[in-house]
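Inspection log for the structure reproduced underneath, given as structure tokens.
Removed: one protein chain of the complex. Kept in place: all other protein chains.
Labels for the chains are A and B, by order of writing; each one numbers its residues from 1.
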């Protein structure tokens, strides 16, 4: 899509890079894959959410295949994780921070693209959230885990809040760039606080471990 | 889609409600998720089959996103299950009955929508079955179970029989409403009898546990 706005493209490609690193590091730690598996899982994590979004808004073939920047950024991120996986280990929880970054960038990028393709604000919020959680969900299904979007720790909620706050700001007359930065920052902060303080959403009474 | 027939819409939304309750109750019992996980799994179970059908017939974006009734009915069903999950427990096997209801309604609704979009009778039967088993299959994959459509107990067969009998009745000149009610009833009865009497489809000889 030559018509994609530079803002959308910058957010989307940065999200692709963050999720590629995250997916590839997950492949190294959780399932111990070889180089092909690491790069494949990194690329699927990075591109899965955007592909689902593009199918839903009928932008086919997905940007992934009509715009080489997506494939090369995803491959590069995965390869970096493969080569420097051991050293990246020294960071504090890099997998989780990258996942939060990808989540935030995709939430606002997915909502912006839905608007560009003629979707209404409600559709934009929902598809922004789907874009954000899609890649990680496919990653978890492939490595045999219950997806993080189902397992607490405020995952879908920050994405929803980020996309929603951006949409509200735009409706109130804000320019797209600050609105997008604000929405992504809100999502990132809520997600990281949620992980740090182990904030959990309410659990149904019947599953209370003390019950 | 303003053009959807009232019959199709009634069947489809009732199926969405039944599957939302079912998916959310599954989330509460099987994987012990928090409120976000419960509602997410309920909504995916409720909307997954219809989204797959809409992608296949190229009705994009899926009705889910262009018609708010789908999202609100799915969210309401999931929330009801979250709030009353403990009390719903007293019903006889409510999860299974709701699943059979969703299966029956989606089998005929999916077949009707395929006809409306210009598909032939054979395509309608197949996509009705795919709509019916799709949501439950995604639910099972997400919670880490082999999907019920693969594990015996007559799951795909009743859906196929319901959609097929409706199509045959329509071809023979029956009106859509009684044909749809008849097809859904046939599916429901076969599915519930199958569960009650543990009727199983034949197993290949090589996997006979006595062999």
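Everything that follows uses one rule, which is that a contact is a pair of C-beta atoms (placed from the backbone, for glycine too) under 8 Å apart; a residue touches a chain by one contact, two chains touch by 3 or more.
Since the structure is predicted, the reported quantities are computational estimates derived from the model, not experimental observations.
Looking at the full complex, which residue from B:101, B:149, B:164 or B:190 touches the chain that isn't shown here?
Here the residue in touch with the unshown chain is B:149.
In the full complex, which of A:20, A:100, A:142 or A:179 touches the chain missing from this view?
Of these options, the touching residue for the absent chain is A:142.
For a quick check of understanding: of A:13, A:41, A:148 or A:186, which residue touches the chain that isn't displayed?
With A:13, A:41, A:148 or A:186 as choices, the missing chain is touched by A:41.
For subunit B, which residues touch the unseen chain?
Here the touching residues of subunit B are 55-58, 119, 122-123, 126-127, 137, 141, 144-147, 149-152, 154-157, 200-207.
May I ask you to list the residues on subunit A that touch the chain which is not drawn?
With respect to the unshown chain, the touching residues of subunit A are 27-28, 31-38, 40-41, 51, 55, 58, 60-62, 65-66, 68, 71, 82, 85-86, 89, 141-144.
Keep in mind that, in the parts below, only the chains that are shown with their structure count from here on.
Please work out the Cα centroid separation of subunit A and subunit B, and write it as a whole number of Å.
29
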